[in-house]
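Of the protein chains in this complex, one is absent; all others appear in place.
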Amino acid sequence: MVYTLCFALFLTGLYCALTKKNTVKIVIGLAIMEYAVNLFLILLGYRRNGVAPILDRSTDLADFLARSVDPLPQALVLTAIVIGLGVTSLAVALCIRLYEKYGTFDVTQIRRLKG
Amino acid sequence: MNSILPPLLIAVPLGIAFLIPLVARRLDRLADTLGNLATLSLLAVALLMFPLRGVYRIGGWNPPVGISWVLDGLSNLMLVVVNLVSFVATLFSIRYMERYTAKHRYYSLFLLMVAGMNGVILSGDLFNLFVFLEIASVSSYALVAFGGRHEELEASFKYLVLGSVGSTLVLLAVALSYAVTGYLNMGSVSTLIAGRQAEPVLLLAAVFFIVGFGVKAAVVPFHPWLPDAHPSAPAPISAMLSGVLIKALGVYALSRVLFNVIGVDPVIAGVLIAVGALSMVVGVFLAVGQWDFKRLLAYHSISQMGYVVLGLGLGGYILATGGARGAATLAILGGLFHLANHSVFKSLLFLCSGSIEQATGTRQLKEMGGLRERMPLTRATCTIASLSIAGVPPFNGFWSKLLIVLAAFQAGFAWLAAITILVSLVTLISFLKVLRYAFLGALPEPLRDVREAPALMSISLVLLAVLCTGMGLLLVPAVRGVVLDPAVAALSQGLEYARSLMAGM
Amino acid sequence: MGTEVILIILLFFMLAGALIAVETKNLLSSVISLGAIGVGTSVAFLFLMAPDLAIVQIAVEVVLLIFLIRATIARDVIPQRGHIAWGGLVVVVVLLAGLLAFGAYAFRDLGVFGQPIIAAVQDAPSNRYLARGMKETGAANIVAAVILDYRGYDTLGEATVLFAAILGALTILRVRSRSGGGKP
Partner (left out) sequence: MTGMTVIVKTVTRWVKVFIFLYGVYIVITGHLTPGGGFAGGVIIACSYILLTLAYGKEFALKRLGPRTAAGLDSGGSLLFLIVALLGIGSGGLFFTNFLQKRYPGGEFQLASAGFIPIANIAIGLKVFSCLFLVFIILSILRIVLDAEGKQSLVQRWPEGKEE
């Protein structure tokens, strides 16, 4: 159920990126996809009644091993968030530049290339 | 393995790319020197480590724990091809890029792209593959828009959107593989999912991998970004994009994951064959009607990538259905050899188009003509490359196409062989048109004082043309055993190979 | 059970936000809905015991929103003029719905929510990070140990992506991109 809802969020983003005619909307679609995948990875690593994968002086290692959530997806997502931020910034820069050239965010009015 | 060489492939381009904005902001000559030195040393490193085989444990952690690099015949072959083309492209850039501002950023982005490709090729870890895929993609998005004109920005945006969708799908597929196995190391994942390919989750992961890498490789249903993005970039970047980027990020990554991690079953191989054949036919027929030189070349890239995918898919199909091993290795050999050949002749063609554009100021074939006496060197190299891509003996394209046709016959797919030959003929017609309109006929009035490209640019053209002529020699058995056969073995041994090597010590 | 219910509610809220972001006519509302989804993600990370990610996500979200609002404010905020290609739209929607259905079917293989793969696979790298990460790297925050030591190479790659993106944005936004000399 949780996985499916997250996948639905992903597909909503994909739908937005593929069908919308506005450059900012397309970027928003990409960002939604990004969030959904990140969330999906973290959902995969969750352990029922889990604890965060951070030790402190009072932690008992055996108990920690049995209860901690999976640290690897968290590390991956940390990387993926920053990558997503980079890609989105580049996309926003392109949107602004296209706006300066054409005075619009509308792809249908921008299209000069034949595809 | 403790060799110092593999880290250099990543550290050199990254270090120089970080350094150039610091020291060469105003000094274009310094940026030229640093950029070319970097790619030259990368080529040297790639050649030096050609005989190296094994697993490099980054950070000293053993494979499933840390990230590892895998060096085998296939990755070493790809490294040589990528770094060779990037060296030639930077050499060409010295003079060609003078028409743009911010040359230091160009070199910086260029080296980041090369580092990304080297990272993808070396990587033996699924998530790490994604990270370096993104490095190469992000810098290529920016490079496509480097000229800053309307159509360049627009092509770059289109490329960015489709490319990001592809990358996100790859990430989702990596997440699914992790969810099923708990590992990211390719060898371990492959061991754990062996025999479970029919499970819906893994099927979904395979579909996402195929679509994601398919977008990067621009095979037919996912190709619409390529005919815009490749012509819009500056010529050396077009050469890099068509020559090596779609191969390193697309075909190489796809075949690595399909052959060595998920395992090729008849359905997946069938999809590859269909996609390959479709790309071949659609690409070439779209190319025939083009009058923009670079756009025409871009459509031919789609078509030629179809040959590579077809060869690999054919090999995979024969292996998966238990057919003759000889035919399978022949098909994979043909695919990989064509991949290497295409890198060389397609970069040469794009560099030729750049040299013509530099001289005449146009990319439209109808506005050219009569350049044969004005630009003899460009004409000679362009002719060699055209004959190569069309598969005329004795140039390199002929041999790889011949191998694919032979393999198709041996495997009993006579109709595929027929399509391959037919597409080759159409390619020949299309390039005869190019040669006719660009170099023969009367010299138009505005092009009276056209001159041959500067020496530095010509050197790169000649270098690639020599390779085009000589690469057929790679099929001489003694050479083939050293260069091509290890690469073929990496794919044709499939999963056992992954288990023995990638899972590490 | 509690966490799962909270997550389902949160996900429905995020889906609603996504639909608003996708379908609203006003670009600014669209951007702000994206912000809501981002905050939802961050809250979900907190419930899923990923405090590092919650901090990063919320901070990144703020920065991204500032960029997007700055980019869209005072520009044409009413998009979507002209006709809509219904045929293509229907095909895309049907394809995506099919994908969703297949996904729902396939995700049953992933097991019950709340039982990660590391509970089943004892040799998985994650278990080693948890058990020996503190001794081997000295970091008490196992996520920090993974991103900077066990998988430090990924982090180098990620820093590089950010570097490339910023360099690319600088390159794209330069005003004059062709030098005067030479032919156009």
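Order as written gives the chain letters A, B and C; numbering starts at 1 within each chain.
Just so we're on the same page, a residue touches a chain if its C-beta (ideal position, glycine included) is under 8 Å from a C-beta of that chain, and two chains touch if they have at least 3 such contacts.
Since the structure is predicted, the reported quantities are computational estimates derived from the model, not experimental observations.
Undergrad: What are the shown chains that the omitted chain is in contact with?
TA: A, B, C
Undergrad: If the hidden chain were put back, which of C:Gly35, C:Pro51 or C:Gly111 would touch it?
TA: Among C:Gly35, C:Pro51 or C:Gly111, only C:Pro51 touches the chain that is not shown.
Undergrad: For subunit B, which positions touch the chain that isn't shown here?
TA: 2, 4, 6-7, 10-11, 14-15, 18-19, 21-22, 56-60, 101
Undergrad: Go through subunit C and note every residue touching the omitted chain.
TA: Its contact residues with the unshown chain are 51-52, 55-56, 59-60, 62-63, 66-67, 70-71, 73-74, 134, 136-141, 143-145, 147-149, 152-153, 155-156, 159-160, 162-163, 165-166, 169-170, 173-176.
Undergrad: So that we can see where the missing chain sits, which residues of subunit A does it touch?
TA: Residues of subunit A in touch with the missing chain: 52, 54, 56-57, 78, 81-82, 89, 92-93, 96.
As a convention for this text, only the chains that are shown with their structure count from here on.
Undergrad: Considering only which chains touch which, label the overall pattern as line, ring, star, complete or other.
TA: Contact pattern: complete, every chain touching every other.
Undergrad: Between A-C and A-B, which chain pair is linked by the larger number of C-beta contacts?
TA: Per the contact counts, A-C leads.
Undergrad: Cα centroid separation between subunit A and subunit C, in whole Å?
TA: 1
Undergrad: Got the subunit C residues that touch at least 2 other chains?
TA: 103, 107, 110, 117-118, 125-126, 129, 151, 154, 157-158, 161, 164-165, 168-169, 172
Undergrad: Subunit B: which residues touch two or more other chains?
TA: Correct list: 127, 131, 134, 138, 141-142, 145, 148, 153, 156, 178-179, 184.
Undergrad: Which stretch or stretches of subunit C touch subunit B in the complex?
TA: The touching residues are 102-103, 105-110, 117-118, 120-121, 123-126, 128-129, 149-154, 156-158, 160-161, 163-165, 167-172, 174, 176-179, 181-184.
Undergrad: Can you tell me which positions in subunit B touch subunit A when the two form their complex?
TA: 127, 131, 134, 138, 141-142, 145, 148, 150-151, 153-158, 160-161, 164-165, 167-168, 171-172, 175, 178-179, 184, 224, 227-228
Undergrad: Report the residues of subunit C in contact with subunit A in the complex, numbered from low to high.
TA: 3-4, 7-8, 11-12, 14-15, 18-19, 21-22, 27, 30-31, 34, 37-38, 41, 44-45, 48-53, 56-57, 60, 63-64, 67-68, 71-72, 75-76, 79-82, 88-89, 92-93, 96, 99-100, 103-104, 107, 110, 113-119, 125-127, 129-131, 133-134, 140-143, 145-147, 151, 154-155, 157-159, 161-162, 164-166, 168-169, 172-173
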